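The complex is shown incomplete by one protein chain, all other protein chains being positioned as in the whole.
Our next item is subunit A:
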Amino acid sequence: MKLIKFTKKGIYCIPGKFYLDPWYPVDYAIISHGHADHSRAGNKHYLCHNDSKAIIKHRLGQDICIESLGYNEPRNINGVQVSFFPAGHVIGSAQIRLEYKGFVVVFSGDYKTQPDFISTPFELVKCHEFITESTFGLPIYKWKEETALQTQLQNWVLQNQQNNRTSVFLGYSLGKAQRIMKLLEGVDDTFVHSAIHNLNEAISSSGIELPKTTLLNFDFKKADIQNKIVILPPALLGSRMLKKIPNTATAICSGWMHIRGNRRWKGVDAGFAVSDHADWDGLLEAVKATEAEKVYVTHGSQAVFSKYLNEIGIEAHELKTEFGDDELANEAEIKTEKADL
């Protein structure tokens, strides 16, 4: 059964006549989550999860035509049953399940199998065909549990305070920033950049409770933030705003920080492997558990991961997409956030 096809504009559902996270404008786009490389401007009609709606409107404009659904709330579109399942990636992230005449395709979007403290945990969906991401599709990637990360981050903040330093975390404004807020909840006052603050407001407007933070204005008083916690988008590494903060210790939170060379490349004081994508074991477990007959591997290590899947007896194909590999997502984000500065 050919339910989907891969076109220049993106992944297309043939009977449903809609696209999944298209990278060029289309009539009907179903969106897995609010990151800029998955949720692009210019589509005539959007459908996403309830928790993503305010985020996407905040980023793409209040006047876009957008509808939303809860998890596991099917909707029939041209005979195709569409439903969302939690992807555990960021708040509002969804795997998109398509069912047509008993044939099921699941598009993972971006996902993470380990639970964090903030997004709805990943839920496994059985299917005939599974389209999976592979950002961290190498066996060197193995994430720590959320509680271990919590200890690591909190200890770092405490150590900085002993050395009279303000802890600055760099993380994407959607997803990573809220996760850091949650990991450090109750440790000390937390200040966030306006890009993060505005997103937090959008997220809160859909009824999600976030830890308390304060907007960091450009004319902040140095004494107010000394020894406290500051969260900034990664684009601000090396920026005037960051330089204006005295006595800082700076950390990047990203799965790439798992590798020494990456930590050292950035010239920061610490790198924490806090990832919103699945690690190697997570990817493998998810793929196996879907029991899919055919797996399409998108952005990241698609060549390696699909070769390995074929070797262990799972039919897999590489799929070239325009989705970012986290760092590229970051760049798309820079553009939207530069506008916010």
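Before moving on, here are some points about what is shown:
Note that in this section a contact is a pair of C-beta atoms (placed from the backbone, for glycine too) under 8 Å apart; a residue touches a chain by one contact, two chains touch by 3 or more; residues count from 1.
Keep this in mind: contacts and distances are computed from a predicted model.
Looking at the choices "Sn-glycerol-3-phosphate ABC transporter ATP-binding protein UgpC", "Putative Cobalamin import system permease protein BtuC", "DNA ligase (ATP)" or "NADH:ubiquinone oxidoreductase subunit L", the name in the UniProt record of the chain not drawn here is "DNA ligase (ATP)".
Check A:Gly102, A:Gly261 or A:Gly313 against the missing chain and you find that the one touching it is A:Gly261. Not every partner is drawn; the one left out touches subunit A at residues 138-142, 256, 258-265, 267-271, 303-304, 307-308, 311, 325, 327-328.
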